[in-house]
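Structure first, commentary second.
Yeah, one chain of the complex is gone here, protein chain that is, but the others are all in their spots.
Moving on to chain A:
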Amino acid sequence: MKSKTICFCIPSLKHKETNHGDSGNSSPQQKASHDKPRKGGKTKEHAPMAPGNHADNAGPDAVIAAPAMDAANIDACGDGSAHGGGVAGPESLVCPFFLWEIEVMATAQQTKLRWGELEEDDGEYLDFLLPPRQVIGPDENGIKKVIEYRFNDDGNKVKITTTTRTRKLANARLSKRAVERRSWPKFGDAVHEDVGSRLTMVSTEEILLERPRAPGSKPEEPKAGGDSLAQLSKGGAVLMVCRTCGKKGDHWTSRCPYKDLAPQAEGFVDKPAAVSEATTAASGASKGAYVPPGMRAGAERTGSDMRRRNDENSVRVTNLSEDTREPDLQELFRPFGAVSRVYVAIDQKTGMSRGFGFVNFVNREDAQRAINKLNGYGYDSLILRVEWATPRAN
């Protein structure tokens, strides 16, 4: 493909690894450019498939967060050296979408490997000549490649490829005078401006004219909505930090998907505590130390009695904060389905919740889902424990 035609000068390259990632500006797309050479590095090994690489790198998968995709500037040539970089010009009336400048030079070893068969002296005489500048015009995606050659500071020949995506931002119908003005020469500080200067850039983000929200409603966050947990988060101020994997904002420690990373789960393992009775009086305040008889090791699970459907779908919630009340639980469990009854155990003397309560769902499946989702959920700065009220989940 194109790479072959450009590679003839390569043997004369004295190589060293200089990887200029970007030329000074630290816009997000520039940072990503560091990745490009490495990616190109991988493709170097597969150099024989140069044509394929070329297409590969030019693909939209190349990039980053920036929605404006842009191709990696790595051309894997026959000798495995990879180059990138450069300068390109915007076209009038069309806005240059991205301008990148990456320079990557290959290592000496690979040169020798690849070009071992060739005559060593060939091309040395013509060191001072540079191949002509090539412009591979805008293709259907608007991608334009400009390939230039230069001597860099160390006297090495460097091939610079700039990939630009040009996109029409607006249709400008200019008057005759305006068209004349378009061809005015630059003056003042703009005189020495090469077209690759970064004064003018297109924003990487799509900015919208945001309609005003009704006061009190939350701004729409671009997070994954639809997750019921996200909907339930109070006031959006919960910062969930997981101790196991250290990831913030995603899940609490007890709900860490990477539970096996470190033995952190001690807190919630039920220690076989010798506590009695039962069921209700499980002074919900003991977190994790008390094991209801039905869940202890060796407990027999008897068949369920004929209970009212209601109690079959009863869910016990423990480790509630002291000011949790029925409406709170109602609100918390409503998203999972119809709730027929909520109860929060309140200490009559102090008026505060004793830390536990019960929620009866109409449907068992809803109850199951509620248990799955809310067990370990952070609510009012405590981690909830949600389980079947009669500890037999079929």
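Basically, a contact is a pair of C-beta atoms (placed from the backbone, for glycine too) under 8 Å apart; a residue touches a chain by one contact, two chains touch by 3 or more; residues count from 1.
In the analysis below, contacts and distances are computed from a predicted model.
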- [ ] If you had to name the missing chain as UniProt does, which of "ER membrane protein complex subunit 1", "Tubulin delta chain", "DNA repair protein RAD51 homolog 2 isoform X1" or "Eukaryotic translation initiation factor 3 subunit I" would it be?
- [x] "Eukaryotic translation initiation factor 3 subunit I"
Open item on the list: For the chain left out of this view, which of A:Thr200, A:Gln348 or A:Ser381 touches it?
Closed with: A:Thr200
Open item on the list: Just checking the interface: what residues of chain A touch the absent partner chain?
Closed with: 90, 92-96, 169-170, 172, 174-175, 177-178, 181-182, 184, 186-191, 193, 198-203, 205-212
